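A protein chain is absent from this complex, but the other protein chains hold their places.
Just so it is clear, A, B and C label the chains in written order, and each chain counts residues from 1 on its own.
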Amino acid sequence: MTTIAPEKVEVGKSLLGESVPRKEDRRLTQGQGVFVDDIKRHGMGYLHFVRSPYAHAHITSIDVSKAEEIKGVYGTLTGEEVAVLTDPFFQIASEPGGRIKDFSLAVGKVRFVGEPVVAVVAETRELARDASELVEVEYEPLDALVDARVALESDAPVLHDDAGGNLMWEGVYEWGDLDQAFAEADQVIKIDELHFHRFNSTPLECDGALVEYNRGTGQWTIHTNNQFPGFAAIMMGPAMRCGLDKLRFVTQDIGGGFGNKITSHPQLVTCCLLSRKLNRPIQWTEWRTDFHMSMSHGNERWFRDTEVAVKDDGTLLGFRTKALDDAGAWLRYEPLGGVIWAQVTPGMYRWRHIRVEFTQVATNKAPVSPNRGYSRMQHLWFTERVIDIVARELGLDPVDVRKRNYIRAEDMPYETPNGCIYDSGDYAQMLDIALDLIGWDSMGEKRRDAESRGKRLGVGIGSTLDSGTNNFGQSRMINPELQFSGNNEVATVKLDIFGEIVVTLGTTPQGQGHETTASQVVAEILNCSLDDVHVRAGHDSYWNSHAGFSGTYASQFAVTGLSAVKGATEMLREEIKKLASVIFGGVPVEALELAEGGVRIKDNPEAFLPFMACGAIINANNAGLPEDLGVTLNCRYVYRPPFQVPDIERKFGNLTLTYAAQIHVAVVEVDPETGYYDIVDYAAVDDCGKRINPQIVEGQVMGATAQAIGAVMHETFEYDEDGNLLTPNFYDYHVPHALDMPPLHTGAIESPSPFTPLGTKGMGEGGGAGIHAVCAAIQDATGKIVTDSHNPYHRVWELMR
Amino acid sequence: MNVSGERTFSAPRATVWRVLNDPASMAKVMPGVEGFDVHDSGRWTANVKIPLGLGGLRMKVDMEKTEEREPEFAKMAIKGTGVGAMLNMVTSFDLREADGACAMAWSAEVKIAGPVGSMGQRVLQPIVNQQVENVLSALEVQVQEALRAE
Amino acid sequence: MNVAVTVNGTVYERDVEARKLLIHFLRDDLDLTGSHIGCDTGNCGACSVILDGTLVKSCMVLAVQVNGSEIETVEGLADGEQLTELQQAFTDHHALQCGYCTPGMLMSATSLLRSNPSPSDEDIRKALQGNICRCTGYWNIFEAVKSVAR
Partner (left out) sequence: MLLREVEYTKPSSIAEALTNLAANDGARALAGGQTLINVMKARAASPDVLVDLSGLEELKGIELGSDGTLSIGPMTTYTELMDSAEARARPILGEVCSKIADVQVRNRGTIGGNVCANDPTNHLPPLMAAIGAELTITGANGERTVPASDFFLGVYMTAVGQTELLTRITIPAGKHDGFAAVTLGVDGTCIVNAAASMNGSLRIAIGCVDAVPVLIEAESPDTVRAAVRAAALHPPDDVHASSEYRAHLAEVLAERAARQAVGK
């Protein structure tokens, strides 16, 4: 591994920018983490789902009697009961998708293989599964719809009669002057169809929950690994006809999320209903095959009838395309994908005239939900494919076309055609670093060497953006009725009796090291040691440290989470000073400073009040303090990014706060006889503004890169014509393992965001660049245009035929 | 999955027709039959344990004749229900005289759903081919037996 | 059936069903939840443990098969509060993110270093091939293992 990184600036040994070791690691390396399946309760029952074997069928009857007769079976739940006990989930979509009725178990009809139909609860895991085999469900199979491209044809099977067809949402986005752009163009490059395939990040831990119902208070405690409890709560409360105070979410360690653990609310509702019905804790573990068949596939998308207006010198003027998005059977987070891509409308390029007709349809496949790079990855793959196809058609060097069109450092902050503000960055510089890292200058020689071994070498660039901190106002472009906008995150920082600095977050980390980076911010502000800061592990709604958008998703912790921590810690710092000012007999707060685990008078460091004393005075020894002191040493801060509600008519406005950037370069060697290829060299250059902990940032870059390599080479959720998933486990869904990893060189620059309190940008989702880079490299090696984001060996072989 | 083929039996067409329509013979032709119920001349139910090497796959198989033109053509809808697998199959055969022998052209559209259908894609095709081969060999035996009995 | 087994030096005796997998026995019956489950096909390696000195995936062993055996799991690596050199190297090199694969990964690397204290880069990759990590891309794991090689 090679690494190029900005030189460290030694300014008064700030903790911000230090790769301090992670606080989480001590428990995790000893097997002492607490993941959801580790939690047990006395008398708990294990839940097993009876799942649909059909992609599309009417349910004609369900008989649970044989299952319920078995000794040790506690009970069952069917869709019929769910339809009585709950209301359908709230739909984000406007018409027609908004009319569909989605319950936590299938009601009357199944719409994908693996859809939960009945839940069975028993004394042991094995018994629950045994009993589920005795549940008799009669189906009347219907034709399955597995190709989104025929979903709107008149003879297509219809999934949701309520919606009157398979159209879920459509919208036209147009900015600039397309007619003018195409009139000015020297050439119009046409691309019939590009396809971005279905996959997800397959976190190693699948979903799960342990749900307890408190009959006396009517409250559920939901131990889970859902990564966005705020969203789960607003989905579950109205459906279950209860206030959000009745839903307590608790997480500790989560075994990876990547967006895939946002939409487990239907399963959680089933657990809640059963814990109430059976009056016992309900334990649900999702197994790998269950996860693959039913949870959170990434959006599959086609780009059809694309036209690109270009000048002969490679200057890009604009494009128009028709995006067709396959939502799968239900809209569990969709159709938000229909607008999220617009955060990165022009990609990294300066074209100003863009039209995208976006259509989303339902199919008999697992519902899609956010997946690392959610919806932007698809669009950025499209823009990168366009660049390389344009370069090829014009006979230009893809490096030159990129450099000619990249938004320049001096253009920052840059307003895109649709009103988003790219905060900072220098894409051309990043590309130069990446090309250096893979030895761009010696590529001719490497090509010849590969040829001498009977291989074909190809180099490809993927440049991409990782937009972070959503403005939820963009949801109104999907449905003007929605009352969401802005964003927020919460942290509380308190000083306890013995001087403990206790931090609680609203987030639900899944490996991003929040306990560590939050400690860095707190220790920096309170001028104390990292060991003095105790960040509570995980999330608990009882901490009162969360708001509507709390969670860990969409590249935002370094902005929303750490800004909340910063705000709360600064409040605490001021309160400590205020208290000390009184204790020191009226010394002005300006004369005080925090140091060495306490507060002291700057000019008289002997006058020192340790945090322990501060905590003890306020919490346990407060007689005689002024009545109007206004100090609690328990500070809660809500960070709210500066957003306006976008202009819904023009679909214009700032949709996200920060834009981290990634440039990846991949070098592949293809065996022309078999289509087999290896990635023989790889560089990833990242810019996410100020890095609080560069090692953690680099870890995110590496992980996202590996996922991209898996996605482009092997990972796919492919269905047969009857709607059977062909890759339901890790046997057929090949994720990269140790031998699959190419040599990696990483590089970084830091372009601090002018819009965030710490200069940070959210990051972690930029790995899609790897998909773009490998596609481009295969195009280079084979000389054939790559039109699919998934390029297993047989497809590469077919390309070369 | 669609499979089809042709097989010639050294027996008169009428004999082959009779075997194909005799539940007792069919019970011996199908793989791993553990029980066979005849509801009427056109509807049968079999309980089978299809031998798959690593273990048998138990299924309840309902068969219904949906079309018939004696002595040359019949079409059947077959629905199998088992734990982890659902089988839906439409199969038909055409019998024609061929120099005193009988040529049977057959075809089947097989749909397998459920975890077995998903997991077994890699081996499903060879397994189906294998099972078909077994069925045809067993049919040959039954036809010869019927011939001897005549 | 009765199973007596020594795990991390402690003797346990339990009555279990023959169908129980060793990983479920460790996690559910012995409350040793450090070893994890990440798949259902024996691919991911999150459940890796050392069984009588040999690295195995505990999801492909029945609990009844380990009667009389000695098992080491991640919980047995550290000496009280003292992390092993390898555990420390994992944190120093940021070789873990969510930490879910880490217990299995540590067992595989521990097993490698016992039999081969000076592994080459290729040895390390081959030794970890059976452990899936979805967070790190493995590069930092290779570095961590390499750093403690003699």
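Following the convention adopted for this analysis, contacts are C-beta pairs under 8 Å (C-beta built on N, C-alpha and C of every residue); 3 or more make two chains touch, one makes a residue touch a chain.
Note that the structure is a prediction, hence the values are computed from the model and not measured.
Participant: Which shown chains does the chain we cannot see touch?
Facilitator: Per the contact definition above, the missing chain touches A, B, C.
Participant: Which listed residue, A:443, A:726 or A:785, touches the chain dropped from view?
Facilitator: Final answer for the missing-chain contact: A:726.
Participant: For the chain that's not shown, point to the residue among C:33, C:48 or C:110 touching it.
Facilitator: Reading the full complex, the residue touching the unseen chain is C:48.
Participant: Using the touch definition up top, pick the residue from C:62, C:77 or C:133 that touches the left-out chain.
Facilitator: C:62
Participant: Taking the entire complex into account, which one of A:476, A:514 or A:737 touches the absent chain?
Facilitator: A:737
Participant: Could you tell which one of A:40, A:66, A:602 or A:794 touches the chain left off the display?
Facilitator: A:794
Participant: For subunit B, enumerate the residues touching the unshown chain of the complex.
Facilitator: 51-57, 83-84, 115-116, 119-127, 129-130
Participant: In the full complex, which residues of subunit A touch the absent chain?
Facilitator: Counting over the whole complex, subunit A touches the hidden chain at residues 48, 125-126, 129-130, 133, 287, 289, 673-676, 678, 713-714, 716, 718, 726-727, 731-732, 734, 736-737, 739-740, 792-794, 797-798.
Participant: Touching residues of subunit C against the unshown chain: what are they?
Facilitator: Spelled out for subunit C, the touching residues are 1, 17-19, 21, 24, 37, 40-42, 45, 48, 54-57, 59-62, 64-65, 108, 111-112, 126-127, 129-131.
We take it that only the chains that are shown with their structure count from here on.
Participant: Considering A-C alongside A-B, which chain pair is linked by more C-beta pairs in contact?
Facilitator: A-C
Participant: Could you grab the centroid distance between subunit B and subunit C? Build each centroid from C-alpha atoms only and quote it in angstrom.
Facilitator: Distance between chain centres, rounded to whole Å: 49 Å.
Participant: Would you please write down the residue numbers of subunit A that are in contact with two or more other chains?
Facilitator: 289, 729, 731, in rising order.
Participant: For subunit C, which residues count as touching subunit A in their complex?
Facilitator: 17, 19-20, 24, 27-28, 31-41, 43-44, 46, 73-75, 77-78, 83, 87, 90-92, 94, 96-103, 106, 124-143
Participant: Once bound in the complex, which stretches of subunit B touch subunit A?
Facilitator: Those residues of subunit B that touch subunit A are 83, 85-86, 88, 111-115, 117-119, 121-122.
Participant: Tell me, which parts of subunit A touch subunit B in their complex?
Facilitator: For subunit A paired with subunit B, touching residues are 53-55, 113, 133, 141, 289, 293, 720, 722, 724-726, 728-729, 731-732.
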